[in-house]
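Encoded as structure tokens, here's the structure I'll be asking about.
Every protein chain but one is kept in place in this view of the complex.
We just call them A and B in the order they show up, numbering each chain from 1.
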Amino acid sequence: MYAVSKAEKAYLLDTIETGTRLDGRQLFEYRPISLQVGVLPSASGSSRLRLGETEVLVGVKVEVGDVVESSNDNVQLLFTVECSGSASADFLGREAESWSSELQNALESAYRAANVFDDERLSLVPGKFCWLFKVDILVLDTGGNMMDAISMATRTALSTTLVPRVHIVQSEGSFELEIDDNPDACDTLKVEKAPTFLTFSLIGNHFVLDPSIQEETCARGKLSVAVDANGDICHVYSFGLLDAVELSRLLTIIKKTGKVLLNRLDECVKNGESS
Amino acid sequence: MPREELISPDGLRTDGRRPLEIRKVTCRMGILPRADGSCHLEMGNTIVLATVYGPRELSSRQSSCGIIRCEYSMASFASTDRRRGKRSDRNSVEMASSIKKTFENVLLTDLFPKSRVDIFIQVLQADGSERSAAINAVTIAMVNAGIPMKDLIVSCSAGYMENTTVMDLNHVEMITRGPQLTLAIYASTERMATAHLESKASFEIFENLIAIAKKGCLQMFDVMHSSIERYSLNLIASRDHIATFGSRA
Partner (left out) sequence: MERRISQRYGPFFEPIHSLEREYQRTRPNNAPRSLVLNTGTVVDAAGSGYVELGKTKVIVAVQGPRPPIRIRGGVENTMNGRITCEVVKSSFCYYSYESTRMANVGRGVSEEERLLSTRLVRVFEPIVILDKYPKCSIDLYVVILEDDGSAFAAMTLATSLALADASIEIISVVSSVTVAISTKQEYLVDPDRTESECAVGLITVSLPLHAAQLCEIQHTGKLSIQVWLSAVQLAVEVAQTIGNSMCQFLLQEMEKNETPSLCS
């Protein structure tokens, strides 16, 4: 793990008591985010996001698959989180598996709860075929707060994903799908309902938003909340002893920050620049 | 799959290059601040990210010279058909061990005994010649990390199809399974470091492939050398800037 000496830890705690952090941010301020979309031409949608020192690359591949079980969803989302060996030598082996499966589960649960893709246009043949969105997430550099970076990058990658148009030909009870090969005959996805995670670390007695890697190592608790554009909570992931009173105070901050963040992200993608 | 014409009657390849032309190479050094050395290399549409950590403490065994560990993995979105290339995949293991052997000969390992150097290669997009791109990226990452080496290793691929020898294969040309050679040479002495041949080739064709691949390596080296120079000059310039500022204060 990232090693922090006792003196550094004490210094960090003292600084946070005064209301600022080591890099000069306020307690509930995000690090600078830089975002690029369309970085992988072979994927249907992709984005590369840098949050402070954390760098994440997300690729989305779109396929048509058979419907599994009784789900009436038009879309099945499959998340895979991988940490590149270049990010940290600690993320290898069994540790990596449990860490990545936790993140995958959190993302799946949040997206399912938020019911992101219940668009009529996305339904193929209900009960037989559905769209399969395979989201591959690669963490290139770990600089603290990977959850937020991953969720933001996933949302932007999905918002720029091009889904090819499909013609359904029904013949004698069996269905055939013809996927339009024309690269211009594509639709983009609407991801207004997609949630994003906001991660808080509990350091001393204070919650700080978007912890850097030093802050994460010194933290005695962590809270990640997935919010969507309406301020509804889609998923909560917590760790360590958290004060119940502080939580209610945090929730108003979460709602505000979540809305602001989501708006900024959407704006950037529309304008085609990086913030 | 219908057999496309790999070389048109005009002598152009599928991506519009001439047979003895390498793809556009861009490389950026030092992009991951926490790694000791890193390099993001693009050869046409093949994108490779190499990171080097080291020399680091070796926990398990004592050794009189440095140990190199190498890992190669291909991202799931790297090729057009989504393949989950795990690190323990046979292909990845073979690539990793051959790259490791190449660099074991070039790094001055007796300068860092009881230590290890970790190399991580991540292929972000695969469009042919991943092995060469990986070797080139690792060389530049080593330079970025400042690990002492005898020489720089440059690599290029060459293939033989439709009676022409071509340089720097892309994906479409690689899957034809004709004779393909990936060659890595020491940059200043032009001696061979590693060669990897796929499929069988007669002796004349093989000699031809080596000659063409060497030329490709030298072209590649020009580009790499100039980008390393540019990076170092930037570093020196920024340092100078700081020094003058300090003296003024």
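In this section, contacts are C-beta pairs under 8 Å (C-beta built on N, C-alpha and C of every residue); 3 or more make two chains touch, one makes a residue touch a chain.
Please read all numbers here as calculations on a predicted model, not as lab measurements.
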{"item": "Of A:T18, A:S248 or A:N271, the one touching the omitted chain in the full complex", "value": "A:S248"}
{"item": "Residue, one of A:V64, A:A113 or A:L132, that touches the chain absent here", "value": "A:A113"}
{"item": "Residue of A:D66, A:E102, A:E192 or A:E267 in touch with the missing chain, whole complex considered", "value": "A:E102"}
{"item": "Touch residues of subunit A, complete complex, unshown partner", "value": "3, 68-70, 97-98, 101-102, 105, 109, 113-115, 220-221, 223, 228, 230-245, 247-248, 251-252, 254-255"}
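Just so we're on the same page, only the chains that are shown with their structure count from here on.
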{"item": "Cα-centroid distance, subunit A relative to subunit B, in whole angstrom", "value": "32"}
{"item": "Partner subunit A, residues of subunit B touching it in the complex", "value": "32-35, 38, 45, 49-51, 53, 71, 73, 75-80, 82, 84, 87, 118, 120, 122, 124-125"}
{"item": "In the complex, subunit A residues that touch subunit B", "value": "40-43, 46, 53, 55, 57, 59, 61, 63, 80, 82, 84-86, 89, 134, 136, 138, 140-141, 143"}
